[in-house]
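Here we show just some of the chains, and they stay where they sit in the whole.
A and B are the chain letters, set down in written order, and residue numbers restart from 1 in every chain.
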């Protein structure tokens, strides 16, 4: 917590939450509160959500709009800050002490950056933004997704009685899929082999010619997207190539806070936030193209319900995993070949460096 | 907690709670439980609410009446103590061990004292009672209030998600008044200037001739008391002088547990008790003269509702303040000229000595 969530870029929300100057969102990570705001100059800026006067929270709501001045005004004593750089513009006192220098009481800044319509912050205001190292693997596969212009069509939130690391360990392997996710395994036949990539097994080269999705990956024949009936309802994203569609699903993770999942007709952002050592918030946002959102004939519940079912199944086993971890004789677990991504995650947790 | 709430006089309740011998009240401070009782001899006595036998709680209710004997009888094994001095009068055993000396098993005493019908206890049984240092400032201004004979007409309780010190810091300044307490600021025009005393500003001498309550202090013209409509409903306390009435409100605080607020027709006692590091109980008691209480035409909700609104506004900003205090880069806040009483409070917290 004290290092990994303070030394990495953390997903905040989509840029669309910050359309007008003064739009803000608050991100809570444990007991830390961050404020991201669209400044009067139109820039995205981030600060600790704490007044420099007596330490009050500045913005009490999870999201909202600053007042007409576009300045950040503490609701307690009305200290007023510039939303562009956190400068203390005015206090509310009849006079300021002689040795009081407003420049010593700027808001504590945090770094903010954007990737494809996704806003991230870094608690270190001097952090370097490098999109090449933001994700665990290159995001080339997202090249044809119009991520920037997609919009949120649904949002879902749950809490899990597990540590946030347990969530990521679960996310990074599919050994559990057949038993935990029957519907998903039906949709992605490769998962019935408990692997996430056709080349995960030593004899993969023997099967390169097979068209069976159990071997080539991708969705089951006839299915287009992660949805209850497999259908994309005529809303396949036009810019996707045949290769993208054959892949069926496209993933990218940025630890510790977000993974992005791309499908034929939508993208799902799945973010986690630690609330307590064994309490984690999970939020999913479904992105669609504006055309899809505007089509009254497109039924979003088809994709939403499918992913909610999968995420609830994952939440259940994460909680199960967490409860068993307290056994006194258990010093550590053991990883199997399919769990190479879990190993990579554990190495990152230990070293802070991505393998 | 371990020092300030063990090394100061703590408000318990009004004396009227102890009318008959055997009447008791329990005061809980964190996990400490104190018992204050009117002894058979008619004295107010205080003890740890813990039996010397196996440590059971002696009195389970917050308030009540000892049994007919007027003795303190442990509900667990009936060890019986004198309510006057805590002497162990009898055990329930067929015989006591040879080396058992009842005098070694008196109740743990705490000191008890009274001021104007208010009962205080001090966890140190040998604490010195000095009414001159009990309050932060001399209580001369209460000289014309018939505090001793006033009676509780209403009681209100809430819990705040903040540390008890956050409550006191908030109480000790009015920088927050205009934005947080619009109704109160309307009633007390001086508060629109964010100060608590006309002399708080350097140029106060320039305004000594002004009758505007924004400068002279006191309530707005036409208002008599802290009430919804400003009216005292014909129940101005007769002993109050013109000066008392012009002042409009009179305060005295005794840290860490109580402030007393006097108005034209009533007095309000406001006490806090820490329940946990970020959980504090707030209790208000409204005192009226017996004549006022007996007048069916006097509507107490007029004063009660006004103060409840103010206290709820304070509770909300105290919670806001508390939540922002966890920001990692925040080492300390800064105090402004109007916050000299906050400074005095912080100095007292640090040193235990009143400035």
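Simple rule for what comes next: contacts are C-beta pairs under 8 Å (C-beta built on N, C-alpha and C of every residue); 3 or more make two chains touch, one makes a residue touch a chain.
In this text, all values refer to a predicted model and were calculated from it rather than measured experimentally.
Here 2 of the identical protein chains are placed; the entire complex in the file holds 3 of them.
Following the convention adopted for this analysis, only the chains that are shown with their structure count from here on.
Separating the centre of chain A from that of chain B, both taken as means of CA atoms, is a distance of 48 Å.
Only residues 169, 175-176, 178-180, 193-195, 201-202, 317, 320-321, 323-330, 333-338 of chain B touch chain A when the two sit together in their complex. Those residues of chain A that touch chain B in the complex are listed here as 6, 31-33, 48-58, 60, 75-78, 91-97, 100, 105, 108, 123.
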